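Could you have a look at this structure, given as structure tokens, before my questions?
A single protein chain has been removed from this complex, and every other one stays in its place.
The block that comes next holds chain A.
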Amino acid sequence: MATLPALEKPPAVRTETPVARPRKGFRKHWHLYAAISPFYLLFLCFGLIPVGFSLYLSFHRWDGLGSMEWAGLSQYRYLLGDADFWTSIGTTLVIWALATFPMIFLAMVTAVMLNSAVRFKNVYRFAYFLPNVTSVVAVAIVFGSVFSTNFGLVNAFLQAIGFDQIAWLNTPWGIKIAIAALMTWQWTGYNAIIFLAGLQTVPGELYEAARMDGAGPVQTFFRITLPMMRPVLLFVLVVSTITGLQSFSEPQVLLQNTSNESTFSGGPGHAGRTMVLYFFQQTFDNNDFGYGAAVAWGIFLVVVLFSIINWRLVQRRGED
């Protein structure tokens, strides 16, 4: 689940007390340092050292067993020219767009309806949140059967209304649509509940005033609701971007037995091979730890870049 902590503003930390001499302060407050130390020790061992090490690793060639070999910038140079990596960026973005835009639209519509429905609000919230707490593995298995070529429900439906069957998990677009459908199903309700919380903070007087001025429901939505919702929309968009661009479990489980290649291959024609899937394939299938580290840094850059673009887009629209 993505409660994106990074988004919350770092609270302004006030220096509460003027600090005397650090030495003395440390000895006096040793129990406080002891109390916060577990997190920092764990972070040092399993966070900071790994990140530093992965930077170091990306300048080397290493299969994980033998000795490391200095490679300079060659891993990064290879990354820049690696068509498979660029394709995986494209694949990730297409899946992200196919999932995110319908999801945000549906979530907004659901939230507006929930906001005006008086009764059963809690029952609806519970039902809509349910898809989000289920494990991706179980859900991907179920969706794999819904999109199955031979007996899948989607194809049975197409057949019933007179269309041809589609080999969903065997064609480039079918694969992407199936993954996107899974993500949309799992995240629409979650985002609808977040939108609903945002809607409930819009002061009722604003709607009252709009009605006095003779604004219709559509006008009210675009002139009042949407502008007031901008911070929440930004939150949802950035969370979807960061989680969506790092999708791994959905394509991995959904496509693991659709081709004879490794389980990280992303299905026939690698059509569902997202960036993170490619990272896993390079690292743990090919045992190319040095290149894997370079790919990881590449993914990091792409995610940061798109988060900034999202941020800018929503911000700028606000200034108009």
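The rule is simple: a residue touches a chain if its C-beta (ideal position, glycine included) is under 8 Å from a C-beta of that chain, and two chains touch if they have at least 3 such contacts; residues count from 1.
By definition in this document, contacts and distances are computed from a predicted model.
Going by its UniProt record, the hidden chain of the complex is named "Sugar ABC transporter permease" among "Sugar ABC transporter permease", "Iron complex transport system substrate-binding protein", "Nitrate reductase subunit beta" or "STAS domain-containing protein". The chain not shown here is touched by just one of A:39, A:173 or A:222, and that residue is A:39.
Residue A:303 is the one among A:98, A:179, A:271 or A:303 that touches the chain missing from this view.
Among A:179, A:196, A:210 or A:271, only A:196 touches the chain left out of the display.
Here the missing chain is touched by one residue of A:153, A:209, A:226 or A:313, and it is A:153. Where chain A meets the missing chain, the touching residues are 1, 3, 5-6, 8, 10-11, 13, 15-17, 19, 22, 25-26, 29, 31-33, 35-36, 38-40, 42-43, 45-47, 49-51, 53-54, 57, 64, 110, 113-114, 116-120, 122, 124-131, 133-139, 141-146, 150-151, 153, 156, 159-160, 185, 189-190, 193-194, 196-198, 201, 231-232, 235-236, 246, 248-249, 252-253, 256-257, 263, 276, 279-280, 283-284, 289, 292-293, 296-297, 299-300, 303.
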